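The complex appears here minus one protein chain, its other protein chains still in place.
Going in written order, the chains are labelled A and B, and every chain counts its residues from 1.
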Amino acid sequence: MNSPVLGKDLLGLETLSAEQIRLILDTAGPLKEISERTIKKVPALRGMTIVNLFFEASTRTRISFEFAEKRLSADTVNVGAAGSSVSKGETLVDTARNLEAMRIDMVVIRHGASGAAKFLADRIESKVVNAGDGTHEHPTQGLLDLLTLRDRLGDLAGRRVCICGDVLHSRVARSNLWGLKKLGAEVAVCGPRSLLPNAIDEMGVKVFDRIEAAIEWAEALNILRLQLERMQGGYIPSLREYNRVFGVTRERLDRAPRDIIIMHPGPMNRGVEIDSDVADGPHSVILDQVTNGVAIRMAVLYLLAGGRPEGG
Amino acid sequence: MDSILLRGGRVVDPSQNLDAIGDVLVEGDAIAHAGSPLGEVRRDGGLMVIDCAGRIVAPGFIDVHCHLREPGREDVETIATGAMAAAAGGFTAVCAMPNTDPVTDNQAAVGFIVRQAQRAGSARVYPIGAVSLGQRGDSLAEFGEMVGAGAVGVSDDGKPVASAQLMRSALEYARTFNIPVADHCEEPTLAKGGAMNEGVVSARLGLKGIPSEAEEIMAIRDILLARRTGGHVHLCHMSTRGSVELIRWGKDRGIRVTAEVCPHHLSLTEDAVEGYDTNAKMNPPLRTADDVEALREAVRDGTIDLVATDHAPHHYDEKERAFSDAPNGIVGLETALAVVVTHLVVPGIIAWPLLVDRMSTTPARVFGLQGGTLRRGTVADITIFDPAVAWTVDPDTFLSKGRNSPYRGKALTGRATCTIVGGRVVYGDGRREMGDGR
Partner (left out) sequence: MARTLRRMADEIVERFSGTEDLILVGIQRRGVQLAERIAGYITEREGAIVALGALDITLYRDDLQTIGPRPVVGKTDLPLSLDHRTVVIVDDVLYTGRTVRAAMDELADFGRPARIALAVLVDRGGRELPIHADIVGKRIQAPSELRVDVLIREVDGEDGVVTVPREGEG
């Protein structure tokens, strides 16, 4: 039975409507309180089996999903396929067949290839939650970022948010971009052009070449992690220069015309894309993001689990 | 001597400016007559009469670029199944690219393909030899030996000739044998890791893009080297407006450059990748609507000389993967004619004689092959097709072993009904209604 509000799967924010996104955020709000209880568990998903299928190592996201599943009383199985000797593609199609045979209710998948979550969703009847597919989308991260921003700013319509850093290789950036735009926010990106998609100008966002200009404009910065491999890939010359030119530092923020909300999906490279005193500063909501991550994932799992809305 | 009379078709032969309702008479393996209606024909030997009313009778189509996978991947395609698929698509001859396992880079390997093709007894198969030994891009293969065994050109297709120096040598050395050097134009460092056209769709889908410039840089490099050497460079599967403009620049200066385009680049755009459909993954990738428009126009004005399929069968499982992990290529032999009819003739971009020219006459001329004409006394390689029949593509009925087609379920117009090679019917019975299904 497909969810009446979300359909069968959650694969990305590009395909969700503003109403669907608001509904997930509205559901996550009250769920946050469950994590404050002595018994941090409700029986909502009792009897459901959820497989966490992580082809890429990602401790944070996996743990966040696991907490969400356990707090809703689902039975969970973790499958880590990273480091398997079988090539990625073969593993995926075989895994799909095996999962189908095991009659599980939901799969949370993290995979290094863009489109992998959809690939799986098209081939199994179980519901699929995308926990990050290649450089495509990471919808629950996008949603938790939206929730964190909404907690601070209220309605996001007309709010100015800048995504900073390696947008080219970032699934977080894409999910944020679609989610923010759907809720009516103004979205900008800032980073070296070698780390922005060439077609960024056609994606309906502002582009800042200098971080100073982004800081002057934005009400919130979502600072992406800079993968250290990008240096070897020839995209940037050095981490030191990256920090010099694009790093979000105290000095730069001090010159901003307003207080700016600082977000980071983690894990951070302190001293590269973000300085420690910014990450730990008064306007950082990085830990709220972590808290909200569990609530958002509970909301997504809960909403996907059900059938028709609003019973008697 | 057996004879075949093709009665009452529209005979279209651009090599002799022929386009009229009439008859074609085949005697033995040669054409005895093509054009005006013949009266009653009597022959002492067997005479087969094929009613061609409503059909177009044309010199046999020639595909100068396909991958038949034998030797090495006979599970995916063989020379026999590829030749039969070609015949079913209206092709009387195809050129087989050398990126097999082992690579076709020597006389014996070329001879193997020639013999397998003879044994299959369907469409003709001409081997193309490798430019470099093992297609490794280091040192030249023995062009002379390979040509002696039947090779009609050289190419490292599957990958580009990355070294400009090697390409230069190949163009120079090929002059002795008067064969084209066919290059897969792809600047390897720009294209590395790419899975589709670079643009807004790749940005949205999170797939690494291959920019147009990866093709165009190599196209202009090859054109300039052809100018320097006087060699004949043939540019495979052109996909961008920029390439068209560069080729036009080269031709305007009398440089010996010829170029081909594939039916998929004339009909599909990068939007087909949406939903991560691996049957829309090929190299070069599907580009934009603007590129498609430029390529169609280039087919019309001759900047692009000919249409070739780049037929590339893959095993079902190999395409059943995440997009970035799936192999490039689609099958094309059995849909090429219909795609060109549907996307170029039906919208009025080209007329029938030009279609026949781009699929038969010019391919024969560019690669120095027999056929491509219905002139009296030439080899009787003939394609008869229904120009108006509408059908729905069902890859499960293909004679090719490959099923990887982006046209599955698409409605197309035009289909071969009979294919004659060397005076022998190798496909169709001449009057079978070729609607949906087969």
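Following the convention adopted for this analysis, contacts are C-beta pairs under 8 Å (C-beta built on N, C-alpha and C of every residue); 3 or more make two chains touch, one makes a residue touch a chain.
Computed from a prediction, not measured in an experiment: that's the story for all the values here.
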**OP:** For the chain that is not shown, enumerate the shown chains it touches in the whole assembly.
**Re:** A
Original post:
From the list A:L92, A:V108 or A:A305, which touches the chain that is not on show?
Top reply: A:A305
Original post:
Quick one: which of A:S3, A:S114, A:N222 or A:N243 touches the chain that's been left out?
Top reply: A:S3
Original post:
From the list A:L10, A:L31, A:A68 or A:M263, which touches the chain that is not on show?
Top reply: A:L31
**OP:** Please give every residue of chain A in contact with the chain that is not shown.
**Re:** 1, 3-5, 23, 26-27, 30-31, 33-34, 37-39, 41-45, 72, 299, 302-303, 305-312
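As a working rule, only the chains that are shown with their structure count from here on.
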**OP:** Spell out the part of chain B that touches chain A in their complex, as residue ranges.
**Re:** 198-200, 202-209, 211, 275-276, 317, 320-326
**OP:** Would you tell me which residues of chain A are touching chain B in their complex?
**Re:** 14, 87-90, 92-93, 111, 113-116, 118-119, 133-137, 171, 174, 197-200, 202-203
